[in-house]
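With one protein chain withheld, the remaining protein chains of the complex are depicted in position.
What follows is chain A.
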Amino acid sequence: MKTRNSLPAVFLAPPLAILAVLAFVPTAYAIYISFRNRELSRPDGSFVGLQNYLDLFSDRRFLNAVGVSLTWEVVTVTLTLVVAIGLGILLFEFASSRMRAVMTLLFLVPVILPRVSAAFVWKFAFHPLYGIVTYPYKAITGQPLDLLSSPATALMTVALVDVWQWGLFFAVIVLKLLETLPPQPFEAARLDHARSFEIYAYIAIPMLKAPLISLAFIKMIESLRAFDLIYVMTRGGPGIATETLDMYAFSQGFIESGRISYASSMAVLMMVATTVIFTVIWKRVKP
């Protein structure tokens, strides 16, 4: 009996220890270093207290990054859910079971693609001279269309790729969720004078409220990790138009000035902010 109880612990301990080291050591070190003025070019550094944190709030580029990050979150999460629910309902309403199977397969392809590959593919597709997406515009107007180099459109263009990857995938999930719903309430609603869109708006979507909230959370967490996509497509540019917090922290720490302490303070702040915000939202929506 004793061996039976201890056996799982024996197997679990090593991987958990490794995971703990991998997760907590960098976090702890980042917190430690964020209170110092360490730079990559110098071996030393001294304790500066909250100076890095205070500097952040007078850093206009940091404040811009906060804005970009928030915009990115809101836009990608909202668009992904809208596209997912819209396409899911369209498939559920109009596609035959054979058609659904084919579309499901197609919709899963983008998310299977590594994000860096997807980013390169789309970056080329948006290329002002050779891109397939911009080609019709160029053919009609004779002007090249450079969506990724214009501050007005760059962020939305990158968001489009993100939604392409996740919106289609979530559409498959929404379709499967709709398929699991019992058909009787739908039939009752049809007899209750509800039109098709009313059945979805008042019956289907509310019945799927809990899983849809979970999907929104998954996407919110996923959207926070859009570094690779933005890095490949725009590197935060043009200027700082698509510079999210992680992008800015990365460039402060490694690309531009090697101010590793300053970058760490940003990372720590992000961690605290996301933890607090997610906890609040989670408590709010879960009854």
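Going forward, a residue touches a chain if its C-beta (ideal position, glycine included) is under 8 Å from a C-beta of that chain, and two chains touch if they have at least 3 such contacts; residues count from 1.
Assume contacts and distances are computed from a predicted model.
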Absent chain [UniProt protein name; select from "Electron transfer flavoprotein subunit beta", "sn-glycerol-3-phosphate ABC transporter ATP-binding protein UgpC", "Capsular polysaccharide biosynthesis protein" or "ATP synthase subunit alpha"]: "sn-glycerol-3-phosphate ABC transporter ATP-binding protein UgpC"
Contact with the hidden chain (one of A:Glu93, A:Glu179, A:Glu198 or A:Glu256): A:Glu198
Touching residue (missing chain; options A:Pro26, A:Gly67, A:Pro136 or A:Pro206): A:Pro206
Sole contact to the chain not displayed, among A:Arg100, A:Lys138 or A:Arg190: A:Arg190
Contact footprint on chain A, counting only the chain that is left out: 182, 184-185, 187-195, 198, 202-203, 206-207, 209
